[in-house]
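Beneath this line is the structure, given in structure tokens, with notes to follow.
Here the complex is missing one protein chain, while the rest keep their positions.
Showing chain A:
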Amino acid sequence: MAGLLLSRTEKVYIVNGIEEDFRSDGRSNYDYRPIELETNVVSHASGSARLRLANTDILVGIKTEVDIPKPETPGLGKIEFFVDCSANATPEFEGRGGEQLANRISNILQRAYHASQAFNLKQLCIFEGKQCWKLYVDILILECGGNLCDAVSLAVKAALFTTRIPFVKAALMDGGDVDLQLSDDPFDSKPLVVGTAPLLVTLCKIGNKFVVDPSAEEEFCSIVSVVIGVSGNPAHYTTEKIENVESKFTTIGMSGVGGLVPDTLKSAISQGIVAAKCLDSALGRSLLRERQDICSYKKDSYGFLK
């Protein structure tokens, strides 16, 4: 990562530690760093979340707009991802410096969310073939401490969970125009169903082992990393009893200069799925708890003041 300098001995220390399943911050190869999450931090957005994974800081805001569906998918809404690498994270992102990284992350998300069974775009339809909702998912990277993809996907899912779409009455008028009637009451809205939305897990190959949630120093030591998108289990995101849905892949991506043997890839993927399942259930639990706190007015908003 940016402006990071590691000596050879430091690298050797990290690599040998991972070989022994003991990382420089005391974790094992399967452990995540502590995650802090707060939802509804931006009042101008329909849904928002701020996630801090050690010192990776992500803010996601979601805005909704009415749009015309694509002719090939008349019954589906639209979702668009925009990643902005703020120069606050590192001076290298000044001007257009962060664009490459931003495009890489938004493309992975786009692929993961557009897989069938990953995210139900039908719920964004207003009038088939004429009008639909378009979700703008704007991701702001405020600090990079490694493992951006995982943190971004968690924050996006949390923000989508809090997003509410207004109820709209649509009627077809003469001449094929659609008349939309929006209620004046801002609470006359429905929450999005996001249970199946995918989470991304980065597996970083360091030495001969894979680790999840690499810190910036560990990313520096790695030659190749695999990003997998795994769809979520809706049973974690509702208080009602519904049947479990098996997690599925939605995307796989690789980055870095090195290569992988197919067998190691297989073991990496199974390690990734385990991690994704744990993350998914933990995220669902904390989001439900947060929603309950908001409903009972127990929650104080902290934002960045904590």
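Note that a residue touches a chain if its C-beta (ideal position, glycine included) is under 8 Å from a C-beta of that chain, and two chains touch if they have at least 3 such contacts; residues count from 1.
Operating definition for what follows: contacts and distances are computed from a predicted model.
Q: Of the candidate names "Putative exosome complex component RRP41", "Trafficking protein particle complex subunit 5", "AP complex subunit sigma" or "Guanine nucleotide exchange factor MSS4", which one corresponds to the UniProt protein name of the undepicted chain?
A: The record names the chain that does not appear here as "Putative exosome complex component RRP41".
Q: Could you tell me which of A:Ala87, A:Leu172, A:Ile223 or A:Ile242 touches the chain that is not displayed?
A: Answering carefully, the residue with contact to the hidden chain is A:Ala87.
Q: If you put the missing chain back, which residues of chain A would it touch?
A: With respect to the unshown chain, the touching residues of chain A are 42-45, 48, 55, 57, 59, 61-63, 65, 82, 84, 86-91, 94-96, 136, 138, 140, 142-145, 303-305.
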